[in-house]
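A single protein chain has been omitted; all remaining protein chains appear in their positions.
Presenting chain A:
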Amino acid sequence: MSVLVYTESEKGSFKKTALEVASYAKAIANQLGTTVTAIAINADDVSTLGNYGVDKVLSVKNAQLDKFNANAYAAAIKQAAESESSKVVVVSSSADSKYLAPLLAVGLNAGYASNVVEAPSNTSPFTVKRSAFTNKAFEIAQINTDVKIVGVSNNSFGLVENSGSASAEDFSPSIPELGVTVESVDKATDKVTIADAEIVVSAGRGLKGPENWGMIEELADVLGAATACSKPVSDLGWRPHSEHVGQTGKPVASNLYIAIGISGAIQHLAGINASKVKVVINTDPEAPFFKAADYGVVGDAFQVVPELIEKLKAFKAQQ
């Protein structure tokens, strides 16, 4: 009956979202008066999960699962849920988790609520709050099935430390036919991704051209942030598509979002609204973004950004 949580790892170490979903699973387990079991796939130091409320870890080590495969991962999680008789399965909102969760829902015949932003307000009926209409509203949804899957929105719940310890158990699920084979992966490994970043530095058409992105990358570097851009910037080929954020691009739910030379069109705001604190730097005091921001600087990016970089470097040096 324990709550099952899928804790994602990359090259053996848990991602931050794994610790967040573990914290979330612990909150549900407290509500239900049960324990938390995590399933970890090819992760190294599984005992760290104990610090976030996990009681037991089903540790899968299987070379076939070195590369992510939605079918195989969903099958492994399904078998873990069955062996634990779990009624609630918690996953993150990473691209991989969102890929496997619908397959898992079919496998477990479970209702699935994605983009959930809070612990359930009630466990019977099982009621959660999820973001919908691209962050323009929240939906209160009820999951009616016996087994339930909750997809937690990144950065919505946070990490909750717990002074427990987790026992580890080897778990060897049977792996179905993969169906989809990864041929190659093209990924910048030295950069934080928009999905994992606590801070995102984003720039728009106000930057005039791709040659001006040096200062944006430097600002991101100083802050340990990911870089993003508005849609026209990726459409113009100034920046890669993978940086396009907004309603039709990637969603952003960071702690801090810095928008530079972005007007704040409704479709842009929709995708980034889940970020907690928004800073806007724009020459036009009438730019709609100022209405959506917490802090604003009316000024020329080409002056403000280099100066802000210097100030931040000085600040970091003091820390």
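Observations on the model:
Everything that follows uses one rule, which is that a residue touches a chain if its C-beta (ideal position, glycine included) is under 8 Å from a C-beta of that chain, and two chains touch if they have at least 3 such contacts; residues count from 1.
Note that contacts and distances are computed from a predicted model.
Of the candidates "Electron transfer flavoprotein subunit beta", "ABC transporter related protein", "4Fe-4S ferredoxin-type domain-containing protein" or "Maltose/maltodextrin transport system permease protein MalG", the chain left out of this view carries the UniProt protein name "Electron transfer flavoprotein subunit beta". Interface note: of A:4, A:25, A:90 or A:195, the residue touching the hidden chain in the full complex is A:195.
Within the complete assembly, A:143 is the residue of A:22, A:39, A:143 or A:272 that touches the hidden chain. By the touch criterion stated above, the residues of chain A touching the omitted chain are 68, 70-71, 94-96, 98-103, 105-107, 110-115, 127, 129, 131-145, 179-189, 191, 193-196, 198-199, 223, 235, 241-242, 244, 247-249, 255-256, 266-267, 270, 273, 276-277, 279-280, 290-300, 303-304, 307-308, 311-312, 315.
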